[in-house]
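Below is the structure I would like to discuss, written out as structure tokens.
Left out: one protein chain. Kept in place: all the others.
By letter and in written order, the chains are A, B and C; residue numbering begins at 1 in each of them.
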Amino acid sequence: MNVMYFAWVRERIGLPQEEVETRAATVADLVAELSAREDRYAAAFADTSALRVALDQELSDFSAPLAGVREVAFFPPMTGG
Amino acid sequence: MNVMYFAWVRERIGLPQEEVETRAATVADLVAELSAREDRYAAAFADTSALRVALDQELSDFSAPLAGVREVAFFPPMTGG
Amino acid sequence: MTVLVQSAPFDAGEVLNGFAHGRGDVGAIVSFTGVVRDTKGDLRHMEIEHYPGMTERAIEGIVTRAKSRWSLADALVIHRFGVLPVGAPIMMVATAASHRADAFAAADFLMDYLKSRAPFWKKETTIDGTSWVAAKDEDEAALTRW
Partner (left out) sequence: MTVLVQSAPFDAGEVLNGFAHGRGDVGAIVSFTGVVRDTKGDLRHMEIEHYPGMTERAIEGIVTRAKSRWSLADALVIHRFGVLPVGAPIMMVATAASHRADAFAAADFLMDYLKSRAPFWKKETTIDGTSWVAAKDEDEAALTRW
């Protein structure tokens, strides 16, 4: 699964994207798995209420299942316009 | 007093403006005076609810006094924009 | 504030760029362009009559009201009179503000008031002849929004 990071999430984790082998059932499970890896992940995911997630380029939420998903992206609330 | 006519009021009366000598106290009195002159005025002023009036270039109404007014304009509801 | 009442055509893009030029102080610019519309496919041209003197005064009054109500860095109104072909810009409004809500609301307000409170009258020439455009009840009713 391709996992992408944008804005300060990308800066905290230190990379824009990576391939992740996971059996996480939901986004929240994936977040827990990544946070357990290294401090920089734990720091980026410390407050998921300040984060948004997209599954295959559609906005989703942290309780969503990951079955069939190829691309997960984490980022702060958007500031377009 | 300078009396001006715009749009279909001008077309019905047949002139854009004229000097009128009047002692009319209000706009309504002036309208009555003009309507009594000739049919074309009576036709233009037949339904004053379909008309607007400006006194010295400010929108006003038919009950307004004419004391001190130098320019009266009659026209249909505006269609700008 | 810029208020222009003119018979000459104008270029909406140039007007927008001139209005926005060098504005590092504002975040939001809204423009409205009104175009001669051929609704039924029978319009030859439109002619706009106005009341010189009162027109400028009325528009300036409307813009002043908008500026007192919303936080605007600047506002512009151009309105043409005379004979206009189908597809030609009739008029344009532009507002500049720090925040988009102010820029949108002020432009919307200016349009509502220009429609019904600035002394312009539209006359259409179609293949069947000429007729004065009637004011719409909905345009008068729109003023109650403000």
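Going forward, a residue touches a chain if its C-beta (ideal position, glycine included) is under 8 Å from a C-beta of that chain, and two chains touch if they have at least 3 such contacts.
Predicted model only: the values in this text are computed from it and were never measured.
J.: By the document's own contact criterion, which visible chains does the hidden chain reach in the full complex?
T.: Result for the missing chain's touching partners among shown chains: A, C.
J.: Can you list, in ascending order, the chain C residues touching the missing chain?
T.: Output for chain C: 11-17, 20, 22-39, 86-87, 89, 98, 100-101, 103-104, 107-108, 111, 142.
J.: In the full complex, which residues of chain A touch the absent chain?
T.: Chain A touches the chain not shown through residues 4, 6-8, 10, 54, 57-59, 73, 75-81.
Rule of thumb we're sticking to: only the chains that are shown with their structure count from here on.
J.: So how far apart, in whole Å, are chain A and chain B when each is placed at the average of its C-alpha atoms?
T.: Here chain A and chain B have centroids separated by 72 Å.
J.: When the centre of a chain is set as the mean of its C-alpha atoms, what distance in Å lies between chain B and chain C?
T.: Spacing between the chain centres: roughly 26 Å.
J.: Going through chain C residue by residue, note those that touch at least 2 other chains and give them in order.
T.: Residues of chain C never touch two or more of the other chains.
J.: Where does chain A touch two or more other chains at once, residue-wise?
T.: none
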